[in-house]
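Removed from the display is one protein chain of the complex; every other protein chain stays in position.
Up next, chain A:
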Amino acid sequence: MSDILVTEQSQPGADGSGRPSGRLLEVEDLRVEFRTRDGVAKVINGVTYHVDAGETLAVLGESGSGKSVTAQAVMGILDTPPGFVTGGEVRFHGKDMLTMSAEERRRIRGEGIAMIFQDALSALNPVFTIGFQIAEQFRIRRGLGRAEAKKRAIEMLDQVKIPNAKGRFSNYPHQFSGGMRQRAMIAMSLALDPEVLIADEPTTALDVTVQAQIMDLLAELQRERQMGLILITHDLGVVADVADRIAVMYAGRIVEEADVFELYAKPAHPYTLGLIDSIPRMDERGQQLRTIKGLPPNLMNIPPGCPFNPRCPMAQPVCREKVPPLLQIGSNRASACHFAEELVNRD
C-alpha cells in the first residue's frame, strides 16, 4: 500500500496516549435486543471480547448465537429498529464508539474498522462497476481526483491478486465469479487501510478450493498490515487453521474464550466439547457421531440459569438456577460453566 496511508494511520495509536488499555478494539458487556411484534428477543446478553493489532480472534457460533449481530453493533450498522443496543461499550483505541456522534463514528468506519460479508454479491452494488466502488472511497475519504483514485483502486485489485486488475476495473459485480467477488470486497474493505477487519463468514458461500485461496489471502494481508482480524464463522476447521484466540458464543453470550490450541485440546465448556465432537472429520472415520441433543434456545425465552443447561450432559441443579459468569481459569482462558475446572482437569 501507499506510504502516505501507513504513516497517517500509525500516528494516533503509536504514541500510546489515546489508548489507555493498549487494546485496539474492545467490546465490553454488550447487550442487544430485537423488539418485534411477537416480543423482545435478547440476542446479545453481555458479550466481552477484544482484539489487538496483528491478532486473529475467531468468534465461533451456530446460527442465532449472536456472532454477526455483535459485529453489526460494533460497526454501527445494526438495523434499528428492530435491533437496539441496550448496554455495554465498544471501545476503539479506548474511546467508546456507542457514545460518539454519528460523524465521528463514520470516520472510524473504513479507516479504523472495516468489514467484509458472507455474500459478496448482495454486499456489492450491482449497478456500479467494481472499480468505481473501490475508487469512490479514495475520492470521498481521501479527496483524490478521478485519475489518481482509479490508479489506487487498480493497485488494490492487484493486491488481492485479481488477474488483469486494469481490465477488471470496469467490470460489474455479476461479471465476477464468487471467489473474485470476495476478493473485490476484501480490496474494498482494505482500501482505507483499517486497523481492524471484521470478516463475517467470508468463505461460507465458497467452494473449498476457493475458500483456501481466500483464507490465504486474508492471512497474508493481515500479516503485511498487522491488522487485528475478527473472523466470524461456524466452521471449526477454518478456525483451527488461522485463529490465535477463539471466543465461542451461545445464546448471545460468550461461553468460552481460549487460545486456539488449548481450546481444541481441552475444551472448558460442555458446548465447545459437544461442537468438536459432532463434526465429522476427514482424518478419522468414526461410526456414530456424538451429538448435542436438542435445539438452541428461543431467544425470546432463554431458559433460566445457564442457557445451555437443557442440552448439557453435565447439567446439575445449580445450572438451572445460576447463570455462570465468564470466569478466568488458568492463565489465559475463560469459561462460563459452573464445572469448567472439572472439565479441564478430567482424565
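One rule holds for everything that comes next: a residue touches a chain if its C-beta (ideal position, glycine included) is under 8 Å from a C-beta of that chain, and two chains touch if they have at least 3 such contacts; residues count from 1.
Here is the rule we use: contacts and distances are computed from a predicted model.
J.: Identify the UniProt protein name of the omitted chain, choosing among "ABC transporter ATP-binding protein", "Oligopeptide transport system permease protein OppC", "Fe-S cluster assembly protein SufD" or "ATP synthase subunit a".
T.: The chain we cannot see is, by its UniProt record, "ABC transporter ATP-binding protein".
J.: Among the options A:I292, A:C312 or A:L343, which residue touches the chain absent from this view?
T.: Going through A:I292, A:C312 or A:L343 one by one, A:I292 is the residue touching the chain not shown.
J.: Among A:G112, A:G274 or A:P307, which one is in touch with the chain left out?
T.: Touching the chain that is not displayed is residue A:G274.
J.: Give the residue, chosen from A:T99, A:S122 or A:S177, that touches the chain omitted from the document.
T.: A:S177
J.: In terms of residues, what is the contact footprint of the unshown chain on chain A?
T.: For chain A, the residues touching the absent chain are 62-63, 177-180, 207-213, 215-216, 234-241, 243, 260-261, 264-265, 274-276, 278-286, 288-293, 295-296.
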